[in-house]
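The complex appears here without one of its protein chains, the remainder shown in place.
Now for chain A:
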Amino acid sequence: MNNELIVTSSPHVRSQDSVKKIMWSVVLALLPAVFAAVYFFKARAISVVLTAVVGAVLTEYIFQKVRNKKIAIDDGSAVVTGLLLALTLPPSIPLWTAFFGSVVAIGLGKQVFGGIGQNPFNPALVGRAFLTAAYPVLMTTWTVDGVSTATPLSKMKMDGIATDTWNLFVGQIGGSLGETSALALLLGFAYLLYKGYVNWRIPLAMVGTVFVGTFAFGADPIFHLFGGGLMLGALFMATDMVSSPTTKNGRWIFGLGAGLLVVVIRLWGGYPEGVMYSILLMNTAVPLIDRYTRPRSLGEVK
């Protein structure tokens, strides 16, 4: 009632959404992927996910405590980072590595820049990039049902062996915990779309570019769509509210650039998978993209 009489300067935001609400919705949207991970990788998935989440929340708490900031671990953003990181890890990862990755993700990826809203990179990907560079062997050992196997992308790259498309889509393949099941990821993303908490331009541009790009250069586009971390990256990481562009045109450019980088790295690069580096590289370009796609103010003369 009192709110009606408050006089403030613009912008007059009337939304009832808050960081907390959005972040917990993202957690909810990630649950199908977590369940899929538990289904395919059994108890191992549960322990990796729990370790990463606990690591992320604990690091966030310690940083906020030491820096005398308000303790805001209940806003869910650290939980999202921990979940996302866990979903990018191989199931056979030692638990201490997952924990350490979360510490790096929150510590170096987010808190050193000033906490939520200040990070130029997606924190979960910073954690994963650090782990990939620090422990390359641990990060590229894949197992399904206790049997070591290569990911579909590296099978394709090293040996030229394709994988059955239905298995790719559902997730019965080697790979990181959360990247294998495109179906579960799409389910979660649909929920976020319905709530209006996510922009569709970046994923559409990114996935579309990979589809067209791989097709144009003679690779199997369906395979490249579902055969790696593209779905997880495009749907949940490239769309990170903090580290992606704010303008509509900027989002198209961001998705297009990330998609192109994925195609380049996968088809000609040394790594079988390039989603992580593509998104991180495009993150660095976000301030520039935002600057050059700023909509003109009403009546502004160039």
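Some points to look at:
Simple rule for what comes next: a contact is a pair of C-beta atoms (placed from the backbone, for glycine too) under 8 Å apart; a residue touches a chain by one contact, two chains touch by 3 or more; residues count from 1.
Everything below uses one rule, namely that contacts and distances are computed from a predicted model.
Only one chain is not pictured, and the protein name UniProt records for it, out of "Stage V sporulation protein AEB", "Sugar ABC transporter substrate-binding protein", "DNA ligase (ATP)" or "Ion-translocating oxidoreductase complex subunit E", is "Ion-translocating oxidoreductase complex subunit E". If you put the hidden chain back, the residue from A:Ala72, A:Leu108 or A:Ala285 that touches it is A:Leu108. The chain not shown here is touched by just one of A:Phe40, A:Phe63, A:Phe130 or A:Phe169, and that residue is A:Phe130.
Of the residues in chain A, those that touch the hidden partner chain are 108, 112, 130, 133-136.
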